[in-house]
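Here the complex is missing one protein chain, while the rest keep their positions.
Order as written gives the chain letters A and B; numbering starts at 1 within each chain.
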Amino acid sequence: MLRPARIALFTATAVALTGSLAACGAGSSSSASSSDAFSAANCQGGTLRVLDSAKNTKGFDPAVLYTSGGGAIPRLLFRTLTTRQSVAGTNGTKVVPDLATDTGTPSQNATVWTYHLKSGLKYADGTPITAADIKYGVERSFSPQLAGGPPYLRDWLVGGADYQGPYGGGTTDLASIATPDPSTIVFHLRKSEGDFPYLAAETQFAPVPKAKDTGKEYNADPVSSGPYSIAGFTKGKELDLVRNSYWSRSTDQQRLACPDRIDISLGLSSAVINQRLSASVGQDANAITTDTSLDAPTLARVSADPALKKRVVTGKFPQIFYLAFDLKKAPFDNQLVREALSYAVDRTALVNAEGGTQLAVPSTTFTPESLTAAHQDYDYFPAGATGNPTKAKQLLAQAGHPNGITVPLAYDTDDVNTGAPAATALQQAFAKAGITLQLQPLSDADFNSTVNTPATQPALTLTSWGADWPSGGPFLTPIFDGRQIVTGGGNFNLAQYNDPAVNAQIDKINQITDYTAAQQQWAALDAQLGKLALTVPLYEEATSVLYGSHVKNAYLDQWRGWYDIASVSVK
Amino acid sequence: MSGHVTLTSTEPGAAVESAAALPTGAQRPAGGAAGVWARRGGRAAAVTVGLLVLVALTAPWLAALEGQDPNSFHDTLLNSATGGSPNGTFGGISAQHWLGVEPTTGRDLFARLVYGARVSLGVALGATLGQLLLGLLVGLAAGLADGRRGGRWVDALLSRVTDLALALPTFFFSIALLAVVPQSFPRPLLLGLILTGLGWAPIARIVRAETRVLREREYVAAAVLTGAGSWRIARREILPGLVAPVATYTAIVIPQNMVAEAGLSFLGLGVRPPTSSWGQMLSTSTTWFQVDPTYVLVPALTLLVCVLAFAGLGEALRVAFDPKSPVPAHTRRGRRKQAAGKKGEAR
Partner (left out) sequence: MIRFLLRRLLGAVAVLLALAALSYLLFYAMPGDPAQLACGKGCTAPQLAQVRHALGTDQPVLRQFWTFLTTLALGHGFSTGPSTVWCSAPCLGYSYQSNESVTQMLLDRLPVDVSLALGAAAIWLLLGIGTGLYAALRPGRLRDRVVNAVILTLGSTPVFVMALLLLMGACVWLQLLPFPNYVPLTEDPAQWAQNLLLPWLAIALVSAAGYTRLTRAGVLETLNQDHIRTLRAYGYPERRIVLRHAVRGALPTVVTVAAMDIGMVLAGAVFTETMFGLPGLGKLAVESASTVDLPVVCGITLLAGALIVVANTVADLLHAALDPRVRI
């Protein structure tokens, strides 16, 4: 009875042992050949493996996806009117034509946008892509069954607020999108939006053939217009992509589409992903990840290994982590109190709480440095590296709180970044200035509905804001435009700040269709708003990601701060 | 929570100990070797438990002795360029920080550990007390309910409620309960109450069964004949008879509650920051186990030692109370159902 037990256990271990040893052997032999330079012209071939932690249980419905610039994997399946420029560096924040011949022709003060489709565009099933399909794609994103996309279309398109999509329930057609001929589409906006070409890069602008629309079930097998189509998809587990033979580089300058196949594993734990990428063994040498960056402990491990360090790329998605005040609630109606908090902040502790200088960079401006075009440096309430509690106390006394204040701080417990570590770091720093923070943790499910509804919004919230495209417009407008205050939920103007002069200024900038000129104006507006201490900007995030030893042309683009999977090669 | 501990500690344990010595030509008298182990181990366990309780009670002084507090950040002790890991070896252990510091914050681990003992032990002991009180109350009421005065219905009702409580997926439900109760409610108290609410049923079942047996004994019957009231009978005649089984079961329940608290904190549902508990410390440390093993081992081993000490104490108690007789057979079903209610989810 005993012996068999022992033997059984021993053999099990032995099997495991040989398994991993074999794997190690494969690894050491396969690390040499990645020295050839990358060439876009002959990068085709091979199978790229993607190790992701996201489960993608919602699948890939272009109406439901909420991406920035078309996302990573979705951009392989869906072409949109415009898209982001696939290059490393600052030019990666530029919008370029995709299905359309240009980034759009504005008229009537940027309230009407006209696009013409390139010729010869086809879906993966060989049928031609028409302007009506793009109109239909936008329309179905209004259906309650397919909720989840960005809010801009509803806000901008004439009649968008009341439209409920094409599946019955009143009018089935949105009149503000016109398709005068099969290759022309015209959008009528209710206000000037110079940034419309940037919005047109989101997946809602991907064509959907009406005949193939299966509503909620479309997400499992959408009709591809991009370089790849879905060969197999098990939600939560894996997604296999193969070439779409009807796609060609001649109509698409942005996607290199190097690998012949892309095998995506979903729902892996982040520890497993980082371990496999660092081992880079066997097929994992051809692997990247589109969603798992290095966490602090892994970073500590990688930093100690020069060979691993070579396979780490870093980048930033323009996103600011900040403290939001509700100006309607005491004591934050008083600017002196808000300034006191600005002085009391210890950004060093916050950066450490996020995992150190490789994962977070302090920021004193609301528009972070990584949103280069719209960034203007300022630090009106200099807290130094670790905070200035003396100055903070002094301001509090001036504001009539000589004995300090006690305020609640709401934060999202499920958010690794704005969660407990940052909240406790703030609590410790503020205690030195006589500010007692009562932590009010909210679960992810609770956070949005509580914080983004003015009636239930806490006086002080630790949150973050990232722009849907690299422009000061989507960065500042939802936060500081007084007309964006919504009472029923989905409010992001947490300060509930409403200054008609600022609103008018926003309208003026939105009429500018020249990117650089507009961004300068946004930067100036941010610097102007900063003086009011409406928020306390804390830090921005940096992303460090590993890639397999065979992978080439892996860079983090500046639009999203992530791999441009359409540019990666494994040959 | 840890089902098997329950099952086996109450189950044939006692029967075994007594049976153990008898056959097979072993020379020792009944209760011999096992008894010795239990007594010696029991002594060690009792001392450990006593020490841990002392640590919890004197946490502020212990931290002061070290010269630290559980919540202060120490940025200078961290290497910000390598993920915020502690400088120095073994997680930054030094004369100032006896067990090192927490990565990314630099909080003192020794101070967090001794303060954490307050929550971990407090919740475990509090919940056990609550379970005991509720279990005794329900069990006695059901056990004493008199068939002649409609008591049968009382018994039936209480027994069905107990059954349902045993069948509840405890762990799953505590997740919901912890989320439902408003944030302002004190968290350790809430944890104690939830563990109480979900864990009283096995005790009620044991008490009911034991009461039924005791009730049939002559001296109780005599008391009934003299016209003593139910409450008086319960207090004078039944309760003393319940001490042994209930005390034994209690010693088993304490570590279960401790593990339950740690488990909930481990899943991020326990105490709120900046409060520490052993489960919370363990939970935040897991991702660091490759880089900073000290950070993980400190709470893991503490929790392990503590649970072990309580388990050892339970074992010793059982032997001390009644080394020969097994736990009555009628508690079997109870254990089984209790197991059904709890343990799978704790794995």
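FYI, a contact is a pair of C-beta atoms (placed from the backbone, for glycine too) under 8 Å apart; a residue touches a chain by one contact, two chains touch by 3 or more.
Just so you know, these numbers come straight off a predicted model, no measurement behind them.
Among B:65, B:157 or B:176, the one in contact with the hidden chain is B:176. Of the candidate positions A:107, A:214 or A:390, contact with the hidden chain is made by A:214. Only one residue in the set A:154, A:190, A:483 or A:552 touches the chain that does not appear here, and it is A:154. When the whole complex is considered, the residue among A:39, A:253 or A:269 that touches the unshown chain is A:269.
Those residues of chain A that touch the chain absent from the view are 1-2, 4-6, 8-9, 12-13, 15-17, 19-20, 23, 55, 57-58, 66, 140, 143-152, 154-155, 161-162, 164-165, 167, 213-217, 219, 235-237, 267-269, 271-272, 275-276, 279, 414, 442-446, 448-450, 486-490. Chain B residues in contact with the hidden partner, per the touch definition given at the top, are 1-5, 7-8, 11-13, 15-16, 19-24, 26, 28, 32-34, 37, 41, 163-164, 167-169, 171-173, 175-177, 179-180, 255, 259, 262-263, 266-267, 282, 286, 289-290, 293, 296, 300, 303-304, 307-308, 310-312, 315, 336, 339-340, 343-347.
Please note the rule applied: only the chains that are shown with their structure count from here on.
The geometric centre of chain A is 45 Å away from that of chain B, both derived from CA atoms. Residue ranges on chain B touching chain A, taken from their complex, read 71-73, 75, 78-85, 103-106, 179, 183, 268, 272-274, 287-292.
Listing the residues of chain A that touch chain B in their complex gives 271, 295-301, 303-304, 346, 348-349, 351-359, 386, 413, 420-421, 423-425, 427-429, 439-443.
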